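The complex appears here minus one protein chain, its other protein chains still in place.
To keep things simple, chains are lettered A and B as they appear, and every chain counts its residues starting from 1.
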Amino acid sequence: MRHLFTGAIAAFVMASAAQAADVMRMAVTTSFNNSGLADVLLPEIAKDLDLDVQLLVVGTGQAIKLGEAGDVDAILVHSRSAEEAFVEGGYGSHRTEIMYNDFVFIGPKDDPAGIQDAEAATAAMAAISDAQASFVSRGDDSGTHKKELSLWAETGLDVAGFGGWYNAVGAGMGAALNTASGMPAYIMSDRASWLNFGNKGELALLYAGDPVLFNQYAYLPVNPVMHDHVKNDLALKLEGWLTSDRAKALINNYKINGETLFVFNAKEAE
Amino acid sequence: MELFPMKASAIESRRRGQQLVGPIDLTLEGQGATVVIGPNGAGKTTFLQLLHGTARLSAGRIDWACSTEEARHHQAFVFQRPVMLRRTVLENLSYPLRLRGVSKAKAEERARDWASRVGLAQLVTRAATVLSGGEQQKLALARALICDPKLLFLDEPCAALDGRAMREIETILQEVKAAGTRLILSTHDLGQARRLADDVLFLLGGRLHEAAPAEAFFNGPETPQARAFLRGDIVE
Partner (left out) sequence: MVDIWSGITQAFWLVLTLDAELVEIAGRSLYVTLTALAIACLISLPLAALIAVKRFRARRLVIAVLNALMGLPPVVVGLIVYVILSRSGPLGVLGLLFTPAAMIIAQVIIIVPLITSIAHQSIRDLWQEYHDLLISLNVTQSQKIWTLLWDSRRALLTAALAGFGRGIGEVGAIMIVGGNIDHATRVLTTAIALETGKGEFALALALGFVLIGLAVAVNLAIHWLGQTEREGRW
């Protein structure tokens, strides 16, 4: 009996030590994860850098918090103002743009608010508000949510005054799309999550293309001055890779159903 | 290790304001069998528990020839309804020995001896809880005797048993008494009292109403209540 016990302990210790690779933790947004790009990039990173990147998939708000607390080594989010505040507060050492995708408007196939022919994103949103058509919002302080709120503001409408047609679900992109599919309702989603979404039901992509809907992703290493335990060397190594031609090729060639999702726009790291 | 003489001075047991037993003064010597009799509610069970130490004294003291702790070590108690451990007969018998640090092999050997002695040899691997009432009480008795106690208490040991089981138990009691074990038992059965007693304690309303050697008591009790009791009348 004792032998069994010590044997089990030994196996456990060995198993934990088995990873020869370096390990770092990165907080990324649900929209990034749901796009499926991570599943393409991570194995390549492991191969090229012998680096195991553990992803915590959370909303932008929580990603920022994780970076502030020092519970991760880097973050990859898409909310410029939050990112700048992050660097300004000393939590991130710097901000590096990597790529962008776009947001699209999804809604019921029969388009009760008639946004398909809208001239601009703001016009589409005004139409939804006028028609008081059901709308699902992320409501979770994520990059997508912040984008949506900024658009409502640009349209000149006050979210606080919206009636019951506006549903803030406080959830990730996939869960929010599920809710929209179930209602059915309008929703603003990133293109990648929509293409990857498995429960489309009555929904269809109704409006896209307005440049204001472009969505910039940026990489921010957590500041080692603030948290000296973070694996800053690994974070910088990853940054180098993410801004390299290798990453450019992988990102630009990533397609779902023949459609590219992301456009690589990192400047070469100095 | 000599337990006796045992001296109980003004011992009492009170619970919730009710006087259950006492005050009682009593001295016991080290030989034979003392039988405690009396009507229901007289306090026989509580009295035995006080002497054994499993019920707390509300007043008074009990002094043994040795220390109280040593005295406890050499006593055993058989309850009115046997308490069976949820184990086999053999394990029940070995239990008191194992508690005292006896090795498993030795304990089981002694357990088998005693099982044979009380006629339970065929049942050693059976779960104790499935035995009949008589078998369980014999098991309880063997378990009480397995550590060779100098003093054995029995609280109405045959109350729930048929004639045959009662006879088997009384035979064992006579044997251990002859071998030198001091017995203190309570009983309802006057016939059993007559068969086993060397001296008698007659309890009534928690007080020691009469104490006498057996022959003297049964042939000519002093108090009217004792006489009434022996006659078979209801006594309060």
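Keep in mind that, in the parts below, a contact is a pair of C-beta atoms (placed from the backbone, for glycine too) under 8 Å apart; a residue touches a chain by one contact, two chains touch by 3 or more.
Quick caveat, the model's predicted, so the values are computed rather than measured.
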Hidden-chain contact residue, picked from the options A:Gly61, A:Gly174 or A:Pro221: A:Gly174
Sole residue of B:Phe47, B:Trp64, B:Phe77 or B:Trp114 that reaches the chain not shown, by the stated touch rule: B:Phe77
Contacting the left-out chain in the complete assembly, out of A:Asn34, A:Ser137 or A:Asn223: A:Asn34
Chain A, residues in touch with the chain not shown (by the definition above): 25, 30, 34, 52, 54-58, 68-71, 171-172, 174-175, 177-178, 181, 196-200, 227, 229
Absent chain, residues of chain B that touch it: 52, 54, 72-73, 76-77, 79, 83, 85-87, 95-96, 99, 126-127, 130
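Please note the rule applied: only the chains that are shown with their structure count from here on.
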Separation of mean Cα positions, chain B and chain A [Å, integer]: 81
